[in-house]
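Of the protein chains in this complex, all but one are displayed in their positions.
Up next is chain A:
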Amino acid sequence: MNVFQYFSANSQQILFLTQAHFLYVLICVGIGSAISIVLGLIVSTGEPNPNRFSFDWWATGVREGSLLITAAVLTVPSLALFVLFLPITGLGVTTAIIVLTVYSLYTVLRNTVAGLRSVDRAVLESARGLGYGRIRRLLTIQLPLAWPVILNGIRVTTLISISIAVVGSIVQGPGLGQLLLTGITRIGAANAFPQVLIGTFMCLVVAAVFEIFFAIVQRLTIPRGIRV
């Protein structure tokens, strides 16, 4: 069978896997981004006062610490990380989701921290001068202004996650990895090559769908005054 014949013979299964792949990435990036943004908001406070121990010190410590840990996680080969979780959570979707979520933390966290800090000091000072408290300032001024940067982080994380999600199939995770892994382990055998080729192509389709999704989200959520 050539690629087209294989596709038409197995189209239902392929579409199911593609859909599963999309949802798998969506769920993990969704959870990961929510965690990262909330964490970023909590720890992104002002510079700590060198002479007084306060919340700012604690926040700075957590911020730098969590950036370090999430960055370290990102350097662990994905294959290894999925396997390392096996003894704890076993084979299946749970492990796959946990690992991919952990992978998605760093970029969004880093962009959240950077975005919140890039907000013009004059804007923050005038907000304070007008009587904005800390939380109000963070949620109504800093977060909307940092949002384009944060959203970009989510977008990058999503693209990375689409390829890492493939590896999730070695712990029997969902998605196109099942198709690709079957093909790769049987390379040279019948239908192995079409499986790899179609798996790769459908990953690109998933990426394209996400890109369209993000273009719409961007349009809808970035305030008009700061839209480029």
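What to note about this one:
Convention: a residue touches a chain if its C-beta (ideal position, glycine included) is under 8 Å from a C-beta of that chain, and two chains touch if they have at least 3 such contacts; residues count from 1.
By our rule, contacts and distances are computed from a predicted model.
The UniProt record for the undisplayed chain lists the protein name "ATP-binding cassette domain-containing protein", from the options "NAD(P)H-dependent oxidoreductase", "Ubiquinone/menaquinone biosynthesis C-methyltransferase UbiE", "Phosphoenolpyruvate carboxylase" or "ATP-binding cassette domain-containing protein". For the options A:V123, A:I187, A:L204 or A:V217, the residue in contact with the chain missing from this view is A:V123. Checked against the hidden chain, the listed residues A:W57, A:F85, A:Y132 or A:F213 yield one contact partner: A:Y132. Seen from chain A, the chain kept out of the figure touches residues 49-52, 120, 122-123, 125-133, 136, 141, 144-145, 223-226.
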